[in-house]
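With one protein chain withheld, the remaining protein chains of the complex are depicted in position.
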Amino acid sequence: MRLYEFEGKELFKKFKIPVMEARVASTPDEVYKAVSEMNIPVVLKSQVLTGGRGKAGGIKFAEGANEARTVAEELLKLEIKGYPVEKILIEPKVAIKQEYYLGVTIDRAKYKLVIIASGDGGVDIEETAEKNPDKIVKKEVSINEDLYTFDALLLAKQMGIPQELAKEGAAIIVRLLTMFKKYDAKLAEINPLVLTADGQLIAADARVSLDDDATFRHPDLADLNVEHRHEEGEMTPREKQATEWGIPYLDLDGNIGMFPGGAGFGIMGNDFVHHFGGKPANFMDSGGGPSPERIAKMLVLLDENPNVKAIFGARFGGISRCDDFAKGVLIFLNEHGLSKPMVFRMTGNMWQEGVRIFEEAKKENPAMFEHIEFHGIETPIEEIAKRAVELAEEAGA
Amino acid sequence: MRLYEFEGKELFKKFKIPVMEARVASTPDEVYKAVSEMNIPVVLKSQVLTGGRGKAGGIKFAEGANEARTVAEELLKLEIKGYPVEKILIEPKVAIKQEYYLGVTIDRAKYKLVIIASGDGGVDIEETAEKNPDKIVKKEVSINEDLYTFDALLLAKQMGIPQELAKEGAAIIVRLLTMFKKYDAKLAEINPLVLTADGQLIAADARVSLDDDATFRHPDLADLNVEHRHEEGEMTPREKQATEWGIPYLDLDGNIGMFPGGAGFGIMGNDFVHHFGGKPANFMDSGGGPSPERIAKMLVLLDENPNVKAIFGARFGGISRCDDFAKGVLIFLNEHGLSKPMVFRMTGNMWQEGVRIFEEAKKENPAMFEHIEFHGIETPIEEIAKRAVELAEEAGA
Amino acid sequence: MAILCDKNSKVMVQGITGGAGKFHTERMLAYGTNIVGGVTPGKGGQVVAERPVFDTVYECVQATGADVSVIFLPAKFVKEAAIEAIRAGIKFVVVIPEHIPIHDMLYVREEAVKYGTTVIGGNTAGLITPGEANLGIMPDIAFQPGRVGTVSRSGSITYYVADTLTRTGYGETSCIGLGGDPVLGSTFAEILMKFEEDEKTKAVVMCGEIGGVYEELACEVIPKMKTHVLAMIGGLYAPPGKRMGHAGAIVEGKMGTAQDKLNMLANAGAHPCKTFLDIPDTLKKLGV
Partner (left out) sequence: MAILCDKNSKVMVQGITGGAGKFHTERMLAYGTNIVGGVTPGKGGQVVAERPVFDTVYECVQATGADVSVIFLPAKFVKEAAIEAIRAGIKFVVVIPEHIPIHDMLYVREEAVKYGTTVIGGNTAGLITPGEANLGIMPDIAFQPGRVGTVSRSGSITYYVADTLTRTGYGETSCIGLGGDPVLGSTFAEILMKFEEDEKTKAVVMCGEIGGVYEELACEVIPKMKTHVLAMIGGLYAPPGKRMGHAGAIVEGKMGTAQDKLNMLANAGAHPCKTFLDIPDTLKKLGV
């Protein structure tokens, strides 16, 4: 769950990481009002859940309220990497003496938290890391260890914070790590951490990602108006529908509806379709042990997608049960009906029972199964993928 | 710093360790009023900072308010091991099915926290520990480790808490340890932890000692009305005076005023006096690096003590400075005057300067030094002790 | 032979009294897995599938000698359950549930390393040593004793690979689901080294995925291995994933495509496969 800059800064405030006195506005009028009250030159920052905002013209300055309103009108029309700007963060314009980089993330290979610091902050930090790795300081911290002030002080000095501000810098490092641990963060980045002309250290930007799987223990995030949301960007209507139903789903630009079991085969099944000359219309994950109702909803998403010409199904019952899978398919067939050809393979946990359910239903209502080809363990999955590509070609023709 | 039972239970409440709904009263009328309102049979518990209260008749039952008043009158006249009863804790009388023991302390030899638990709680727990050590369960915990619920659950079962209450017991164990760590405790004891006839686990007593040296980080203790106080018991007027001045001081029953440097020689100097046939009138510790003003106050305490017949001084300047020592003695001589004979030895850090100060003052006012014999490194301290015993004998005769 | 669990392993189930725990305990038993007991705090003394239930892992280990544990519990209880198992002396812990908070897995990993315990998952289908033991949620239909090991981030891929190996007569020594969560109890490299030490395993099929760092780490051990490694990577036709901020790029390096991962593995000495059908072809060429 990625936070907007203004949300991240609310978290910073809670941990006494210094940020500027700021306002958030959604319309040019709100911007005008805010800047009138602030009555100083300001910077207007588009709030989008993606990087590269500055280069895309999403950050502008304004001397007064009238100029701010005009600038806001432009910004609110912007789309940055496909994300429309809906909110603007308004902050005082300050003179900057130095930009630092400070970030905390998880090194998954070493299973450690890592603090990364540099005296060379700003947009080109990744380039710095690649070309001048000695300008980047890293410190690994075990999850069950505290960071002591002396470690932070050393980092602050190594990143080039001047002697008289090093203790203040150290405090910011300790607080950022404390926040990281307290809120189950995956990323907490201050880039840049600025040294202002009047000698203050301030977090000028905030990029924070929290672990969706740990939000259950942070009910207080709601007080910060931080809501659960997509990792990045806006969703298509179908993706929104799927999210409401709790199904991981992404629209792709092909024509084969992917109806897999498990995220792993969800990914590899798409590769196979490509491999045999087709193009998937979506990515989908059933999740572990989906209920029949969920299976039915997955099919609804595909059947109602006009791009889908044929459906490729695969069910290898592990934690999921083939009888539940079969029941789900039947719910879909009875309540919604299938309008596309579908080929699938079903095996694994409770597969005999699944087959029995299908055969019974087919005996009762053969028409319902008219567009369905189903296979068991005897057919390699590659054959099913090939057949799905054929079906889509036939349907598309 | 030892807490009264009612204070300890305030801390317990803060950590959700179950205690009974209780009242505290200081007069028979307050007791009457409290029990009238509670309107149930109660137990009245004398609040004293010592153990053995039950055996000394400090715990009584009362069926109603009138009886409670009468009982309270008796209790408030009690002195338990020399400690007058000034407050009474009033709790509902409950039927008890089982008494457990649960304590946390520090094992100084192993440098670990230790949880101690037993199914055999109550006043005889130490006897149990000695005679049936297998009825005592211990669990060591490192200071930088959390106690997991599974550890606590195992302890709860091992101490014999019934299966259906074991999770509740485990929660109490975890909370007691959390409290212990959060408040820098030296001891946190629930004895007994009772299982009531209606199936509840309740902390029926609370013995908590906190580390005086860590109170600086617990300003919130003031909200619980927990004040800094003597480890056990009430002080003599001179001990109170010394405490106000910040000087560790205890009255003893001899006649030699002990004016040592350092706690170590404070203790061993007393042994030496005994060894040579004398008896010290006090124990005192100058603390590290005492100021001249503090030195002067130490002498005031001794000179004004009518039991003191002679003063035995020793100063080995380490963190303390002999010049400060000499200045302090002079302040005392000038502002207060010495009415007893005194023998002392001074050496160590800045001793030459100390000697110079004395000799200059003596030259100016020899009368002021009439009762003073002072020695340097050439005289073994044993000789000084012997001489102090002689002086006291002469003065006492 | 097998790795991590065989017919002599004494297996316990944490969360044995829950719906999934009970269901899969019965399935695992039906497969012949040597399940000796289970744990649900507060439910000690009960019996599930004729196996005793204990309140704590310590008690279960004392009474049954369990040395392997399979966890079927809601994600938020996994941290304590896994650490309990590790501290009680369990040497192999299988974390079936998905969506384990990442920080929790870091705590679990610290303990696992300290005690020398192997943890797989979260979000793993488990491990199966065909004919000997089935830990977790894998369907037994696809598996047959044989000479190839498998390790995969995804349960469904494990089934398909085993299905292929079984159909083509190679069979499997042990099949491991590394897990699908972003931070996992074990790495590909660690599991590959365990297969390397297993005499019966003649080749290992490792199936990775786009994203994460575990495939790249495997490249450090593959050159040292005598056992053949076959590699598949899911997401060959997916766009490259996104790194988390600059920090991610600085710590984990530039994000590669699935094809980059496959190339790295090939350079390290692994044999790349694009579909499951490539696997038997490759094994044949290698003379396995």
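Order of writing sets the labels: A, B and C. Residues in every chain begin at 1.
In this text, a contact is a pair of C-beta atoms (placed from the backbone, for glycine too) under 8 Å apart; a residue touches a chain by one contact, two chains touch by 3 or more.
Please read these numbers as outputs of a predicted model, since none were measured by experiment.
Shown chains touched by the missing chain in the whole complex: A, B.
Within the set B:116, B:221 or B:361, the residue that contacts the chain not displayed is B:116.
Within the full complex, the residue among A:35, A:90, A:166 or A:267 touching the omitted chain is A:166.
Within the complete assembly, residues 51, 101, 103-109, 111-114, 116, 125-126, 129, 136, 138, 142-144, 181, 184, 186-187, 189, 191, 207, 209, 211-214, 216-217, 232, 260-268, 270-272, 274-275, 283, 287-289, 314, 316-319, 347-349, 351, 377, 380-382 of chain B touch the chain that is not shown. Residues of chain A that touch the chain left out of the display are 148-150, 153-154, 157, 163, 166-167.
Assume only the chains that are shown with their structure count from here on.
The greatest number of inter-chain C-beta pairs in contact is found between A-C.
Distance between chain centres (mean CA atoms), chain A to chain B: 58 Å.
The centroid of the Cα atoms in chain A and the matching centroid in chain C are 26 Å apart. With centres taken as mean Cα positions, chain C sits 57 Å from chain B.
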